[in-house]
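Below are the structure tokens for one structure; questions will follow.
Our next item is chain A:
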Amino acid sequence: MSTLHTVNKSPFERDSLSACIRLASKGHAILLIEDGVFGAMAGTDHSDMVSGAMKDATIYVLGPDLAARGMSEDRVIDGIQVVDYSGFVELTAKHETCQSWL
Partner candidate 1 sequence: MAIKKFMFVNRKAPYGTVYALESLEVVLIGAAFEQDVSLAFVGDGVYQICKGQSTDGIGMKNFSPTYKALGDYEVTKLYVEKESLEARGLTLDDLMPLVWEDEDDDYAEKPSIRLVSSEELATVFDEQDVVLSF
Partner candidate 2 sequence: MPFEANGKTFETDEEGYMVDLGSWEPDCATVMAELEDQPLTDAHWEVLNFLREYYDEYQIAPAVRVLTKAIGKKLGKDKGNSKYLYELFPYGPGKQACKYAGLPKPTGCV
């Protein structure tokens, strides 16, 4: 059984992302949305933690939320996949359960 985790808080402001990474099981998917998209950016204090998490989980980031914040897709950590809203829907459909880390 596979779960889709969504994180909508900035990793600099809350520990939602680190808690999610710590507690998500192998093979799960993590989708970064809203202020959570800052966790997808390369070169930040949290980038290493996020890169490390990709051994066990697939990480996605919502493109429209990146664009709104002026965050360039070119600077997203290698291996994180950028999805649009229909990609979000597909991910939700593909996973049996969804867990929101508020």
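Criterion: contacts are C-beta pairs under 8 Å (C-beta built on N, C-alpha and C of every residue); 3 or more make two chains touch, one makes a residue touch a chain; residues count from 1.
The candidates came about this way: all candidates are chains of the complex that A comes from, given by their letters.
Quantities reported herein were computed from a predicted structural model and do not represent experimental measurements.
Which candidate among 1 or 2 is in contact with chain A in the complex shown?
In this complex, among candidates 1 or 2, chain A touches 1.
Given the complex with candidate 1, which residues does chain A contribute to the contact?
Where chain A meets candidate 1, its residues are 8-10, 12-13, 34-35, 38, 41-45, 47, 63-65, 67-72, 75, 84-85.
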